[in-house]
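Take a look at the following structure, please.
Here the complex is missing a single protein chain, while all its other protein chains stay put.
Take a look at chain A:
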Amino acid sequence: MALSREQIAQRVAQELKDGYYVNLGIGIPTLVANYVPQDIEVMLQSENGLLGMGQFPTEEEIDADLINAGKQTVTMATGASVFDSAESFAMIRGGHVDLTVLGAFEVDVNGNIASYMIPGKLIKGMGGAMDLVAGADNIIVTMTHASKHGVSKLLNNCSLPLTGKGCIKKVLTDLAFIEIKEGKFHLLERAPGVSVEEIIKLTEGELVVTGDIPEMNF
């Protein structure tokens, strides 16, 4: 079975390490915050200027001056700090964030990512995504493996305008956990009950399969 949004978030959360500063993008990446393992501490960075993002506020706690990068009302965790946008992107661009998780429309075998624009259809802008992919060494892209019509999103060459070039090394889809290196996709894990053949069929770019591919553990 393909992973649910929650399961994708759950699997990403397994990549979190104690002491990590993490930036979570909008959508599925945001859900990762719900699955931080109990025995570790991570601090969430929100690029509008908050390090140490807490959970959503109660009705009584709502503060219009305290939002996350998705413009949602949030709270601050104990030990949080706030700062301006230049400072926030100094952290991001300067490589101080340990892990970035963000969504995408397409990725390709060269680690290119397209996530911000569909010409003629969706022209909302890149927000902080270009800075995030340029600044982070450790990035996990979360996305569906293929469109509803079975068209692969893991390509030889991205067809949409790029958000970043050669910067993506790990992709977690609803079907597979994939590493990108040396111009190829490498299959690391598969979703429970999803066969290697199904994944190959829905992956346009070359997919290297070495030995038995384990199922993801939850």
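The working rule: contacts are C-beta pairs under 8 Å (C-beta built on N, C-alpha and C of every residue); 3 or more make two chains touch, one makes a residue touch a chain; residues count from 1.
Following the convention adopted for this analysis, contacts and distances are computed from a predicted model.
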| item | value |
| --- | --- |
| Chain excluded from display, named as in UniProt, from "Acyl carrier protein", "SoxAX cytochrome complex subunit A", "nitrile hydratase" or "CoA transferase subunit A" | "CoA transferase subunit A" |
| Options A:102, A:141, A:162 or A:191, residue touching the unrepresented chain | A:162 |
| Option touching the unshown chain, where A:39, A:65 or A:182 are the choices | A:65 |
| Contact footprint on chain A, counting only the chain that is left out | 46-50, 54-60, 62-68, 70-74, 76-78, 82-86, 88-89, 92-93, 112, 117, 122-131, 134-135, 161-166 |
